[in-house]
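Removed from the display is one protein chain of the complex; every other protein chain stays in position.
What follows is chain A.
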Amino acid sequence: MAKIPVQFTLNGAEKAEFIDGGTTLLNALRDKIGDTSPKGGCHQGTCGACSVIIDGELRLSCLTLAETCNGAAITTTSGLSQDGVLHPLQRAFLDAFATQCGFCTPGMIMAAKVLLDHTPDPSRDDVVEALSGNVCRCTGYEPIIQAVLTAARSNSQNAA
């Protein structure tokens, strides 16, 4: 089968790949490009571990065909730290002990980032709603909710 060319930016860097038709963005990112920060949990859109940000919106990369991403700007968790300094969300997840096995963490952070990008000062209910598509086995969610609220506060302090 003929390969399909696809071009997009990943965490600000130009990427161009030839992929098989029907390749999910998740598989393209992990297997072709080598960004393994999005995780393949259920491969059917029910766990959120594969979440990435496409043109500012939270998307499930396991349900997104890579060939539909031409020209898109894609952000993954591996692109969040700058010059070795963790993103406030990453810092807050560490400080709040909001990760154990870590498999859900990149998806959680992506969901939280989209929330904070649109709603810099979220309520607890906003955070719960934003994380409701992401499954976690270890933490009981509360440390994750607290981490997102802490990151929002530290963002607003930095902005002030």
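What we mean here is this: contacts are C-beta pairs under 8 Å (C-beta built on N, C-alpha and C of every residue); 3 or more make two chains touch, one makes a residue touch a chain; residues count from 1.
As a working rule, contacts and distances are computed from a predicted model.
Taking the options "Phenylalanine--tRNA ligase beta subunit", "Nitrate ABC transporter ATPase", "Phosphocarrier protein HPr" or "Putative dehydrogenase" in turn, only "Putative dehydrogenase" matches the UniProt protein name of the chain that is not displayed.
Taking the complete complex into account, A:102 is the one of A:56, A:102 or A:120 that touches the chain left out.
Within the complete assembly, A:139 is the residue of A:37, A:64 or A:139 that touches the hidden chain.
Within the entire complex, the positions of chain A that touch the omitted partner chain are 42, 44, 46-47, 97, 99-102, 127-129, 131-132, 135, 137-145.
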